[in-house]
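With one protein chain withheld, the remaining protein chains of the complex are depicted in position.
Order of writing sets the labels: A and B. Residues in every chain begin at 1.
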Amino acid sequence: MAGDGGVGAAVKPAAFEYSVPDTLEEALELIGAESRPLAGGQSLVPLLNFRLARPARLVDVNRIPELAYLRKDGAALRIGALTRQVALERSPLVAAEWPLLREATRNVGHAQIRSRGTVGGSVAHADPTAELPVAFTALDARFHLRSSSGARTLGSEELFRWPYTTALAPDEMLVEIEVPPLPQGARAGFVEHARTHGDFAVAGAAVVLAPGRYAAVALLGAGPKPLRAEQAESALLEGAPAREVAALAAELAGGGYPRALMADLVRRAAEEAGA
Amino acid sequence: MDDIELPGLAHLAFVRSPEAHARVTALKVPKDAPGLIAVLTSRDLEGLARALPIQAPDGAEAADEPHPVLAGEVVRYAGEPVAAVVAESRALAEDAAELVEVDYEPLELVIDPALSQCRLVRWRGEGGDVEGAFAAADEVVSGRYAMPRLAAVPMETRGAVASYSADDDLLTIWCSAQDTHRQHKQLAAVLGRAAESIRVVIPDVGGAFGSKGSLAPEAAVAAVAAMNLGRPVKWTEDRFENFVGAYQGRGVQADVELALTSGGRMLALRAHIVADLGAYLLPTTAIPPHTTGMLMTGCYDIPAARVEVVGMRTNKVPTGPYRGAGRPEAAYFVESVVDDGARRLGMEPVELRRRNLVSRFPHPSPLGWTYDSGDYRRCLDLAVELAGPQPQPNGEWLAGRGVAMYVERAGGQFESARASLESGGSVSIASSTSPHGQGHDTTFAQIAAERLQVEPDRVKLSFSDSAVSPAGIGTFASRSVAMGGSAVALAAEALVDRCRRAAAELWSLAPEELSWDAGGVLSASGRSLSLGELAAAAPGLEAEARFESDLVFSSGAYHADVEIERATGQLSIKRVVAVDDAGTIVNPLLAEGQVLGGTAQGLGQCLVEEVIYNEEAQPTTASFAHYSLLTAAEMPPIATAFVESPTPLNPLGAKGIGEGGAIGTPAAVGNAVADALGGRRLDPPYTEEKLWLAMEESVQR
Partner (left out) sequence: MRVAVEINGEHHEREVEPRTLLSDFIRHELGLTGTKVGCEHGVCGACTVQLGGEPVRSCLMLAVQANNLSLRTIEGLGDDPEHPLLRAFHEHHALQCGFCTAGFLMSLEPFLRDNAEPGEEEIREALAGNLCRCTGYLGIVEAVKQAAGEIKPA
């Protein structure tokens, strides 16, 4: 709360330079430690308004059509980073083959946030209470990064480090999220708990289950980043009932009330996924 | 208020203390910055502005610790305004504010009022033979109950635009505030200016709920800046400032003892109430705890009571009225100990109440107020009837139900109105009240139209301009229909009388010979005049009325059904029944809107709302990310009903309805939660974690 100039002085952003490139290559030339990408703005603009973020330059990537797409490539799903959350929510393809993503996205804030917020933005911002990082973690997604000097691909474990911190270098941008196919008939459940509807989640669980073939249990709010509950997953894979899966997963949430809450959320998500 | 634009408008931003208690050892202001016009500190205000005045309630001792306009040598709460920056835009003002350098030498912090050495307010009330009653009691039930601080959170934050005309030495100020009168009086006192040299205008206001009653110190700064700089100055409070700098509500704890016979008769009540008042006494800080103290016998015919209220200084923003303003606290304290008493006696909570309700009016309470009228029994019976049988939960949930009564004071002092006949025959009425969503235009038009015998759309109301509005006290304490509405009624009747006399003169008749018919027609022996014709024949007819009365007392009974999920501690409010007796209800739709809005705020207090200061006395609930408001998705079904016990104290028979929902709901929900937990008493908010821990503890015992 303390800061020079006193507390609470800010509701208008500090000044910055502004660029709006229309190709990815242009954007990559521009971004750096003091020159940050602006996508949907739903997470970044509040920080700008409070002056908690003060980049010298904003690189507005909203006018780069090559970054916004949602398509199947072979059996995998490829999501351009600039895809609006509402597009993910409404996509029949996603609903049919990766229903977890639709369920998770529905829980992101409110419609007014999702109409503007981007899938890539949510991932790159790495808010520890965010839904999409957890869902992608449960789906073993791969994150494609680009910089002006190259490209690399990371998994969830490598990408998410700490609250609001990813492995993205200052000159790197997330350009695509690739989601591998799930076994035919896989079901999913996403349950979170927030104080009020649309509020930041306190805890949550993403479960994907194709019995005997695929089981994922990813936790929101059990640590500084999305967490896979591996013991719970093994049990789930072998057909353990939801309650047992939940008890195993909840051990990662600590003790007392957080554990009880997580157990309840995992149980409900697992039940939704058919456990 | 932020909609207002004026030529040459300059903008204010504030440097606020990051320290909760510190000596200001150095303050350096930038000489220059883009768009910077001026920086003001307390030094610049010397001789121009004094601290805000303090209103001490009747019989209360209040310390001389007023809120300075800008902090001087010592800052006493995190967020206290230390310096003001005026610039060409808000953004530039914030840029310049960052260049202000302030050095702070931290001082000792006081966070817990129980540990505070500095008492700001004290009040004692006593009546009847308290000691004798306690000695004679079969049972003495005691409990400690607390309501944490809350933020009012109107959707529109506070703000002011000040403009000064040197030619006529007139300061005009537009404030997002509850009324012109208190802004006017307080500003005149702060600036040391004659009232006539200040004009206060209240534009449309986006909610207030008590938090815009007192003058904001920042508004006084805007006024000084406008006068000094010769340019209009605007301060639009931002949401962070509103959470941190606007005065908060509640923050009270009570130790209560109730003396009972084994047959369930209440003999006496003792209470020691400690209020966390924050760092200073703003004009109205002392009022809510006094109200709490005065209402501690509730709806019950308790012959003896002794209450002491102390308001302690802490290093937090001051408290003040917030919807209920002391009454929710009283209802919560009384209704909790009554329920605990019922449990002790093995009696139904409703039955214990029935045996002790006040039933004869006027009723002088032992603490000093006289309740004018009421039908407490009917309210209670109706609430129980509307509640119906308890819903059966499934095994995963614990069920509980609770009932709570309340009595609250409304109205009082005076309001006035001026009714004028306009050309064309419409009537315009200037009222001394200021609506901010309560619909005074509609209600007062109804009241006047009834007396004028015209359609309500022929009556136009105007409010909220000190240059034009008649004298009054303000919009707060659920007073506007009772007081302002009564003044409108009297003014309308007085206008009828004037019109009758004017017509009589035109026809050379005695006024008694004229009749006043529907549609506003005066007639006698075949002749008739519409109001339009009368206005043409005798322009300028008008009448003023001032209405004064003692306090009136609304009451009610609230009922709540709740369920607590065993696995998670989640509280689900299944249903609320709200029975309110606000005397005569003039407009049922608007009255119900007040009940629903108040109940939503009461539920917010029960489920999610709580101001939290950490160990450094820093407010951690300083944005919507941390201070939650209920959304439409959280609202349970609410059944409302009105009992009407007219008050004899005004021509309408009306009392006040604006705060009942916020008063009755937390007490009822509190009792329902305790019922679900088998008698375990918890304070709001009833968060999942709190309830889960409570259930865990009782399992382990």
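FYI, a residue touches a chain if its C-beta (ideal position, glycine included) is under 8 Å from a C-beta of that chain, and two chains touch if they have at least 3 such contacts.
This structure is a prediction, so every number in the text was calculated from the model and none was measured.
**Q** Taking the entire complex into account, which one of B:97, B:461, B:477 or B:638 touches the absent chain?
**A** Touches the omitted chain: B:638.
**Q** Which residue, A:14, A:70 or A:154, contacts the hidden chain when the whole complex is considered?
**A** Of all options in A:14, A:70 or A:154, contact with the hidden chain holds for A:14.
**Q** Of A:21, A:37, A:80 or A:109, which residue touches the hidden chain?
**A** Hidden-chain contact among the options goes to A:109.
**Q** Among B:74, B:504, B:567 or B:629, single out the residue that touches the unshown chain.
**A** Result: among the candidates, B:629 touches the missing chain.
**Q** Which listed residue (B:143, B:207, B:362 or B:456) would be found touching the missing chain in the intact complex?
**A** Answering carefully, the residue with contact to the hidden chain is B:207.
**Q** Applying the definition given at the start, please give the residues of chain B touching the unseen chain.
**A** Chain B touches the chain not shown through residues 2-3, 5, 91, 153-157, 204-207, 209, 238-239, 436-439, 589-590, 592-593, 596-601, 623-625, 629, 631-633, 635, 638, 661.
**Q** Please give every residue of chain A in contact with the chain that is not shown.
**A** Touch with the absent chain occurs at residues 11-18, 20, 38, 41-42, 45-46, 48-50, 58, 60, 62, 86, 109-113, 115-116, 196-198.
The definition used in the following text is that only the chains that are shown with their structure count from here on.
**Q** Using mean CA coordinates as chain centres, what's the chain A-chain B distance in Å?
**A** A distance of 43 Å separates the two centres.
**Q** For the complex, which residues does chain A have touching chain B?
**A** 1-15, 50-51, 193, 195-200, 256-257, 260-261, 263-264
**Q** Which of the residues in chain B end up touching chain A in this complex?
**A** Spelled out, the residues of chain B in touch with chain A are 13-19, 78-79, 82-83, 89-91, 94-95, 97-102, 238-241, 244-245, 565, 567-569, 607-608, 618-619, 622-623, 625, 628-631, 633-634, 688-689, 692-693, 696.
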